[in-house]
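After this line comes subunit A, so read on.
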Amino acid sequence: MILEQFPAIIVVAPLILSFVVNFVGWRNKGFCFPFVIIALSVSLVSAIGILYAVIKHGTIYYHLGGWNPPWGIEYVIDHLNAYVALIVTVIAFVVAIYSKRSIEQEIPGDRIPQLYALLLLNVTGLLGITVTGDLFNLYVLLEIASFSAYALIAIGEKGALIASFRYIVMGTIGACFYLIGVGFVYIMTGSLNMTDVGQLLPDLYYSKAILMAFTFLTIGVVIKMALFPLHAWLPDAYTHAPSAVSALIAPTMTKVGCYVLIRIIFFVFKPHYSIEIMPLTTILGWLAIIAMIVGSIYAIAQHDLKRMLAYSTVAQIGYIVMGIALANKAGLTGALLHILNEAFTKGCLFLVAGAIMYKMGMRDIYQFRYLFEKMPLTMIAFVIAAFSMVGIPPTCGFFSKLYLLLGAIDARHWIFVATLLISVVLNVVYFFNVIRHAYFKPSEAYAHDGGRPEKIAVDEVPLSMLAPIWFTAIGILITGIFSGKIVSTVIQFAIPKCFLGGG
Partner candidate 1 sequence: MIWQINLVLLSFAVIAALTAISVKDLLSAVVLLGAFSFFMCLLWTEMGAVDVAFTEAAVGAGVNTAFFIAAIYKTTRRTKD
Partner candidate 2 sequence: MIREHEDIVIQTVCRFFIPFMQAYGLYVLAHGHGSPGGGFQGGCILAASFILMTISYDLKEVKRRFSEKLNVLFCSLGVFIYAGTGLVCLLLGGNFLNYGKLSKILPTDPVMARYYGMAAIETGVQITVMAIMVSIFLNLVTAGKHEETVEEEDAGDNSK
């Protein structure tokens, strides 16, 4: 019986425990952390259970309140949902373990209970977005995720407040555009259920109102996922947030945005519409390659590690959107695999950035001298993640980029192929920059303080921070090695049926 209820439990468990955390934390701060872990463990178990059930029995339909769609709200969980939900819960669980020490250092003590409550609410929102099958419910959950993100970012260092305010303005415009899109869909079809709307829309494809609905929905989601021309809020927000918060939000939030984009342009609106009638995929493709190049170039110019990673996120969103825009089997496989890769890799990188902040108190890349001797394990994890970002074979990044490349070749988009290769080179440049400063002999200009100290003691971060870093690092390798298995069991079923035949 409990197996059938997993779709509700996965969302409700963190929600209910966030109330408990808020209240219990008022009495005693020490009780917060165990509750967070309990909530996320329940979600993790449910996510695994859901993925198992979906692989075993196919799509799950869960009717909330016992009302049939389109009257009530329905959860539709297919391979795509289950896959993204599992990624989100795993990252959230790992970051929650990590956050204990990191938050204690960065945040004033009396704010910790509220911070944990907001962390859980953010996870609630993200999981809700991934499992829901109702357009308006998605809006409400998007707002929960965004609100908690605004507050979590605003609690960071100097400059975080104004970054957060800009994020509020941009995020509200995005959410409201999404809402206008929902309004247009509702006035034309009379329904809010995604499956129902998907069935009603084909008769209306040549109406201008539907075109507007599609445009506004897409712009709203694109603002939330920070694709190139609308990415302005992202770098500041991710730079100034507390490190545990960046490590939670950066890997999950934009990826969930990508999921919503896939859901809207290929499931609510059919591929026939978004590729042929309104050539959205073409536009997205060009924006994506600009994002890849511009994000990477900006990342090279940064000397703040977190800001560099934030711009790198912009570039990686470009990769995922490019895979979506290619709209063929290999391209979409690459995009979905890259969501997994990017979640683990960005998670690992931001966790490492947090660990460096924790021990060194700074993030300036040019001051990373002797870091390899000081924090060897952390930096090895960093190198693995950097390899994955660049795309060196045993890691997951290699396979996702390979699929993207195959997709681009399949679609005969030679400019995309060229851009992909150029951006790989740019990735090498900015990650190698970090490794060079941390490992190799520093250049003369920065060695003014009189050569190498006698002996550098190994000074690692505590185990509760090191274990999550290594979990993500090993995750990168494992997902890389078993990527064929992941594609054959999950991803190939997550791609819309019409792309499978053509190859």
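Simple rule for what comes next: a residue touches a chain if its C-beta (ideal position, glycine included) is under 8 Å from a C-beta of that chain, and two chains touch if they have at least 3 such contacts; residues count from 1.
Basis for inclusion: all candidates are chains of the complex that A comes from, given by their letters.
Note that this is a predicted model, so its numbers are computed, not measured.
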| item | value |
| --- | --- |
| Interface partner of subunit A in the complex, by touch - 1 or 2 | 2 |
| Touch list for subunit A against partner candidate 2, complex | 1, 5, 8, 12, 15-16, 19-20, 22-23, 26, 62-66 |
